[in-house]
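With one protein chain withheld, the remaining protein chains of the complex are depicted in position.
Coming up: subunit A.
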Amino acid sequence: MRFLQPTTWAEALEAKTVHPDAVAIAGGTDVMVAVNFGRLRPAALLDLTRVGELQEWGTEDGVVRLGAGVPYARVITELGDRLPGLAMASRTIGSPQIRNRGTVGGNLATASPAGDAHPALLAADAEVEVASVRGTRTIPISDFYRGVKRSALAADELIAAVRIRPPSGPQQYSKIGTRNAMVIAVAAFGLALHPDRRAVGTGIGSAAPTPRRATAAEDFLAGELASAGLWESRAELPATTAARFGELVASAAAPIDDVRGTAAYRVHALSVMARRTLGWAWTEYRTSKEV
(Lines give C-alpha, C1' and ligand atoms only; values in the text may rest on other atoms or scores of the structure.)
Protein backbone atom coordinates (compact mmCIF):
# COMPACT_ATOMS: atom_id res chain seq x y z
CA MET A 1 0.00 0.00 0.00
CA ARG A 2 1.26 3.46 -0.85
CA PHE A 3 1.18 6.17 1.76
CA LEU A 4 1.04 9.67 0.29
CA GLN A 5 1.71 12.57 2.59
CA PRO A 6 1.33 15.94 0.87
CA THR A 7 2.15 19.06 2.87
CA THR A 8 0.33 21.61 0.71
CA TRP A 9 -3.16 21.75 -0.73
CA ALA A 10 -1.80 21.90 -4.29
CA GLU A 11 0.24 18.75 -3.68
CA ALA A 12 -2.79 17.04 -2.19
CA LEU A 13 -4.93 17.81 -5.23
CA GLU A 14 -2.14 16.74 -7.54
CA ALA A 15 -1.78 13.45 -5.67
CA LYS A 16 -5.52 12.81 -5.86
CA THR A 17 -5.42 13.30 -9.63
CA VAL A 18 -2.40 11.07 -10.13
CA HIS A 19 -3.81 8.42 -7.76
CA PRO A 20 -7.59 8.59 -8.11
CA ASP A 21 -7.89 5.32 -6.17
CA ALA A 22 -6.03 6.79 -3.17
CA VAL A 23 -8.29 7.07 -0.13
CA ALA A 24 -8.00 10.34 1.71
CA ILE A 25 -7.50 10.07 5.43
CA ALA A 26 -8.04 12.88 7.91
CA GLY A 27 -8.85 11.79 11.48
CA GLY A 28 -9.10 8.20 10.28
CA THR A 29 -12.08 7.48 12.52
CA ASP A 30 -14.09 6.13 9.59
CA VAL A 31 -11.24 4.92 7.40
CA MET A 32 -9.47 2.88 10.05
CA VAL A 33 -12.68 1.24 11.22
CA ALA A 34 -13.28 0.05 7.66
CA VAL A 35 -9.69 -1.16 7.40
CA ASN A 36 -9.88 -2.99 10.72
CA PHE A 37 -13.09 -4.73 9.73
CA GLY A 38 -11.48 -5.82 6.46
CA ARG A 39 -13.97 -3.83 4.42
CA LEU A 40 -11.40 -1.46 2.96
CA ARG A 41 -8.03 -2.34 1.43
CA PRO A 42 -7.02 0.89 -0.29
CA ALA A 43 -4.29 0.80 -2.89
CA ALA A 44 -3.02 4.05 -1.40
CA LEU A 45 -3.76 6.33 1.52
CA LEU A 46 -3.61 10.08 1.08
CA ASP A 47 -2.88 11.60 4.46
CA LEU A 48 -4.31 15.11 4.69
CA THR A 49 -3.21 15.89 8.23
CA ARG A 50 -0.01 17.65 7.09
CA VAL A 51 -1.91 20.08 4.86
CA GLY A 52 -1.94 23.17 7.02
CA GLU A 53 -4.72 24.98 5.13
CA LEU A 54 -7.20 22.22 6.02
CA GLN A 55 -6.60 22.59 9.74
CA GLU A 56 -7.64 26.25 9.90
CA TRP A 57 -10.81 28.24 10.11
CA GLY A 58 -11.43 31.93 9.49
CA THR A 59 -14.06 34.41 8.45
CA GLU A 60 -14.43 35.84 4.97
CA ASP A 61 -17.09 38.51 4.43
CA GLY A 62 -18.74 37.46 7.64
CA VAL A 63 -18.95 33.83 6.54
CA VAL A 64 -17.10 31.22 8.56
CA ARG A 65 -14.82 29.07 6.41
CA LEU A 66 -14.16 25.90 8.36
CA GLY A 67 -11.24 23.87 7.03
CA ALA A 68 -12.21 20.27 6.30
CA GLY A 69 -9.57 18.97 8.71
CA VAL A 70 -10.56 20.91 11.84
CA PRO A 71 -11.50 18.32 14.48
CA TYR A 72 -14.77 18.42 16.41
CA ALA A 73 -12.97 19.25 19.64
CA ARG A 74 -11.92 22.59 18.13
CA VAL A 75 -15.37 23.26 16.69
CA ILE A 76 -16.70 22.90 20.22
CA THR A 77 -14.11 25.04 21.98
CA GLU A 78 -13.44 27.65 19.30
CA LEU A 79 -16.69 27.98 17.37
CA GLY A 80 -19.45 27.49 19.93
CA ASP A 81 -20.63 31.08 19.40
CA ARG A 82 -20.21 31.34 15.63
CA LEU A 83 -21.49 27.86 14.72
CA PRO A 84 -23.76 26.92 17.64
CA GLY A 85 -25.72 24.20 15.83
CA LEU A 86 -22.62 22.46 14.52
CA ALA A 87 -20.93 22.77 17.90
CA MET A 88 -23.95 21.18 19.61
CA ALA A 89 -23.88 18.36 17.08
CA SER A 90 -20.14 17.97 17.62
CA ARG A 91 -20.65 17.53 21.34
CA THR A 92 -22.81 14.46 20.67
CA ILE A 93 -20.19 12.77 18.53
CA GLY A 94 -18.32 9.73 19.82
CA SER A 95 -15.96 10.09 22.73
CA PRO A 96 -13.27 12.67 23.55
CA GLN A 97 -10.77 10.64 21.53
CA ILE A 98 -13.04 10.61 18.48
CA ARG A 99 -13.76 14.33 18.84
CA ASN A 100 -10.02 15.00 18.95
CA ARG A 101 -9.48 13.19 15.65
CA GLY A 102 -12.72 13.23 13.71
CA THR A 103 -13.41 16.06 11.26
CA VAL A 104 -16.38 17.63 9.52
CA GLY A 105 -14.65 16.96 6.18
CA GLY A 106 -14.48 13.27 6.97
CA ASN A 107 -18.11 13.22 8.07
CA LEU A 108 -19.14 14.88 4.80
CA ALA A 109 -17.09 12.59 2.58
CA THR A 110 -18.43 9.50 4.33
CA ALA A 111 -21.91 10.98 3.81
CA SER A 112 -23.53 8.49 6.17
CA PRO A 113 -27.20 9.21 6.79
CA ALA A 114 -26.27 8.96 10.49
CA GLY A 115 -23.45 11.52 10.38
CA ASP A 116 -24.08 14.13 13.03
CA ALA A 117 -22.66 17.13 11.22
CA HIS A 118 -25.21 16.89 8.43
CA PRO A 119 -28.45 17.99 10.12
CA ALA A 120 -26.65 20.99 11.60
CA LEU A 121 -25.11 21.93 8.24
CA LEU A 122 -28.46 21.53 6.48
CA ALA A 123 -30.26 23.69 9.02
CA ALA A 124 -27.60 26.38 8.69
CA ASP A 125 -27.64 26.37 4.87
CA ALA A 126 -23.94 25.59 4.65
CA GLU A 127 -21.95 25.28 1.46
CA VAL A 128 -19.24 22.73 0.74
CA GLU A 129 -16.11 23.98 -0.97
CA VAL A 130 -14.51 21.22 -3.01
CA ALA A 131 -11.48 21.32 -5.28
CA SER A 132 -9.42 19.39 -7.76
CA VAL A 133 -6.62 20.30 -10.13
CA ARG A 134 -9.47 21.34 -12.43
CA GLY A 135 -10.50 24.08 -10.02
CA THR A 136 -12.65 24.89 -7.02
CA ARG A 137 -16.45 24.77 -6.81
CA THR A 138 -19.01 25.36 -4.14
CA ILE A 139 -21.85 22.92 -3.55
CA PRO A 140 -24.93 23.98 -1.57
CA ILE A 141 -25.32 21.48 1.24
CA SER A 142 -28.78 20.36 0.08
CA ASP A 143 -27.19 19.21 -3.19
CA PHE A 144 -24.28 17.44 -1.57
CA TYR A 145 -25.94 14.19 -0.44
CA ARG A 146 -26.71 11.90 -3.35
CA GLY A 147 -27.61 8.53 -1.82
CA VAL A 148 -26.67 6.21 1.04
CA LYS A 149 -23.01 7.07 1.66
CA ARG A 150 -22.79 8.84 -1.70
CA SER A 151 -22.03 12.50 -2.24
CA ALA A 152 -21.55 14.99 -5.04
CA LEU A 153 -17.78 14.74 -4.66
CA ALA A 154 -16.06 13.72 -7.92
CA ALA A 155 -13.35 11.04 -7.94
CA ASP A 156 -10.54 13.57 -8.26
CA GLU A 157 -11.96 16.08 -5.77
CA LEU A 158 -11.18 16.75 -2.16
CA ILE A 159 -13.18 18.77 0.34
CA ALA A 160 -11.45 22.02 1.22
CA ALA A 161 -13.89 23.56 3.66
CA VAL A 162 -17.46 24.24 4.60
CA ARG A 163 -18.79 27.79 4.55
CA ILE A 164 -21.43 28.74 7.05
CA ARG A 165 -23.04 32.08 7.69
CA PRO A 166 -23.00 32.97 11.37
CA PRO A 167 -26.36 32.63 13.08
CA SER A 168 -28.88 35.42 13.14
CA GLY A 169 -31.00 33.43 15.58
CA PRO A 170 -30.98 30.39 17.85
CA GLN A 171 -29.88 26.96 16.70
CA GLN A 172 -30.51 23.57 18.25
CA TYR A 173 -29.40 20.01 17.75
CA SER A 174 -30.94 16.90 19.23
CA LYS A 175 -30.07 13.25 18.72
CA ILE A 176 -31.57 9.97 19.86
CA GLY A 177 -29.31 7.10 20.82
CA THR A 178 -29.94 4.09 23.00
CA ARG A 179 -27.22 5.07 25.37
CA ASN A 180 -26.30 8.41 26.82
CA ALA A 181 -22.95 8.91 25.07
CA MET A 182 -20.85 7.42 22.26
CA VAL A 183 -23.74 6.31 20.16
CA ILE A 184 -24.73 6.44 16.52
CA ALA A 185 -27.91 8.40 15.97
CA VAL A 186 -31.14 6.46 15.79
CA ALA A 187 -32.61 9.75 14.61
CA ALA A 188 -31.34 13.32 14.78
CA PHE A 189 -32.67 16.78 14.15
CA GLY A 190 -31.03 20.15 13.55
CA LEU A 191 -32.89 23.44 13.71
CA ALA A 192 -31.89 27.02 12.88
CA LEU A 193 -34.06 30.08 13.12
CA HIS A 194 -32.96 32.78 10.69
CA PRO A 195 -34.72 35.97 11.86
CA ASP A 196 -32.65 38.07 9.43
CA ARG A 197 -34.19 36.23 6.50
CA ARG A 198 -37.43 35.41 8.29
CA ALA A 199 -36.60 31.80 7.48
CA VAL A 200 -36.34 28.47 9.24
CA GLY A 201 -33.72 25.79 8.58
CA THR A 202 -34.00 22.09 9.42
CA GLY A 203 -31.99 18.94 9.00
CA ILE A 204 -32.99 15.33 9.59
CA GLY A 205 -30.47 12.59 10.28
CA SER A 206 -30.70 8.78 10.34
CA ALA A 207 -34.24 8.78 9.08
CA ALA A 208 -33.89 8.63 5.29
CA PRO A 209 -31.33 7.31 2.78
CA THR A 210 -29.57 10.66 3.01
CA PRO A 211 -29.59 13.52 5.46
CA ARG A 212 -32.38 15.83 4.31
CA ARG A 213 -34.32 18.97 5.11
CA ALA A 214 -37.94 19.04 6.14
CA THR A 215 -38.90 21.78 3.70
CA ALA A 216 -42.65 21.61 4.28
CA ALA A 217 -42.04 22.07 8.00
CA GLU A 218 -39.67 24.98 7.33
CA ASP A 219 -42.20 26.69 5.08
CA PHE A 220 -45.05 26.07 7.49
CA LEU A 221 -43.22 27.50 10.46
CA ALA A 222 -41.81 30.48 8.58
CA GLY A 223 -45.31 31.16 7.34
CA GLU A 224 -46.88 30.93 10.77
CA LEU A 225 -44.24 33.16 12.34
CA ALA A 226 -44.69 35.74 9.61
CA SER A 227 -48.48 35.73 9.48
CA ALA A 228 -48.82 36.02 13.25
CA GLY A 229 -46.10 38.66 13.40
CA LEU A 230 -44.19 36.56 15.86
CA TRP A 231 -40.74 37.43 14.55
CA GLU A 232 -41.46 40.98 15.62
CA SER A 233 -43.65 40.47 18.67
CA ARG A 234 -41.54 37.64 20.09
CA ALA A 235 -44.72 36.43 21.69
CA GLU A 236 -45.26 32.89 22.82
CA LEU A 237 -45.46 30.28 20.16
CA PRO A 238 -48.85 28.55 20.05
CA ALA A 239 -48.55 24.92 21.18
CA THR A 240 -50.48 23.86 18.10
CA THR A 241 -47.85 25.46 15.87
CA ALA A 242 -45.03 23.60 17.58
CA ALA A 243 -46.95 20.34 17.41
CA ARG A 244 -47.75 20.80 13.73
CA PHE A 245 -44.12 21.63 13.04
CA GLY A 246 -43.15 18.36 14.74
CA GLU A 247 -45.60 16.40 12.63
CA LEU A 248 -44.34 17.96 9.43
CA VAL A 249 -40.75 17.23 10.31
CA ALA A 250 -41.67 13.63 11.02
CA SER A 251 -43.54 13.32 7.74
CA ALA A 252 -40.47 14.46 5.82
CA ALA A 253 -38.61 11.37 7.00
CA ALA A 254 -38.44 8.05 5.15
CA PRO A 255 -36.87 5.77 7.73
CA ILE A 256 -36.34 2.03 7.83
CA ASP A 257 -36.40 -0.61 10.56
CA ASP A 258 -32.90 -1.67 11.52
CA VAL A 259 -30.94 -2.92 14.51
CA ARG A 260 -30.85 0.56 15.99
CA GLY A 261 -34.56 1.24 15.95
CA THR A 262 -37.83 0.91 14.14
CA ALA A 263 -39.08 3.21 11.42
CA ALA A 264 -42.15 4.02 13.50
CA TYR A 265 -40.06 5.01 16.49
CA ARG A 266 -37.83 7.21 14.34
CA VAL A 267 -40.83 9.07 13.00
CA HIS A 268 -42.24 9.49 16.49
CA ALA A 269 -38.91 10.63 17.91
CA LEU A 270 -38.41 13.20 15.17
CA SER A 271 -41.76 14.78 15.92
CA VAL A 272 -40.85 15.04 19.60
CA MET A 273 -37.35 16.38 18.94
CA ALA A 274 -38.63 18.92 16.43
CA ARG A 275 -41.30 20.15 18.83
CA ARG A 276 -38.92 20.33 21.79
CA THR A 277 -36.02 21.96 19.94
CA LEU A 278 -38.40 24.54 18.50
CA GLY A 279 -39.61 25.28 22.02
CA TRP A 280 -36.05 25.80 23.26
CA ALA A 281 -35.06 27.88 20.24
CA TRP A 282 -38.14 30.04 20.46
CA THR A 283 -37.65 30.63 24.18
CA GLU A 284 -34.09 31.70 23.46
CA TYR A 285 -35.27 34.00 20.68
CA ARG A 286 -37.96 35.54 22.85
CA THR A 287 -35.62 36.18 25.74
CA SER A 288 -32.70 37.43 23.67
CA LYS A 289 -32.23 41.09 22.92
CA GLU A 290 -33.26 42.44 19.57
CA VAL A 291 -30.31 43.11 17.30
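We adopt the following convention: contacts are C-beta pairs under 8 Å (C-beta built on N, C-alpha and C of every residue); 3 or more make two chains touch, one makes a residue touch a chain; residues count from 1.
The criterion applied here is as follows: contacts and distances are computed from a predicted model.
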Protein name, per the UniProt record, of whichever chain is missing from view ("Xanthine dehydrogenase, molybdenum binding subunit apoprotein", "Protein-glutamate O-methyltransferase CheR", "ABC transporter permease" or "Benzoate/toluate 1,2-dioxygenase beta subunit"): "Xanthine dehydrogenase, molybdenum binding subunit apoprotein"
Option touching the unshown chain, where A:103, A:172 or A:241 are the choices: A:172
Contact partner of the left-out chain, one of A:77, A:138, A:215 or A:262: A:262
Missing-partner contacts on subunit A, residue numbers: 36-38, 88, 91-92, 95, 172-184, 186, 259-262, 264-265, 267-269, 272-273, 276, 279-280
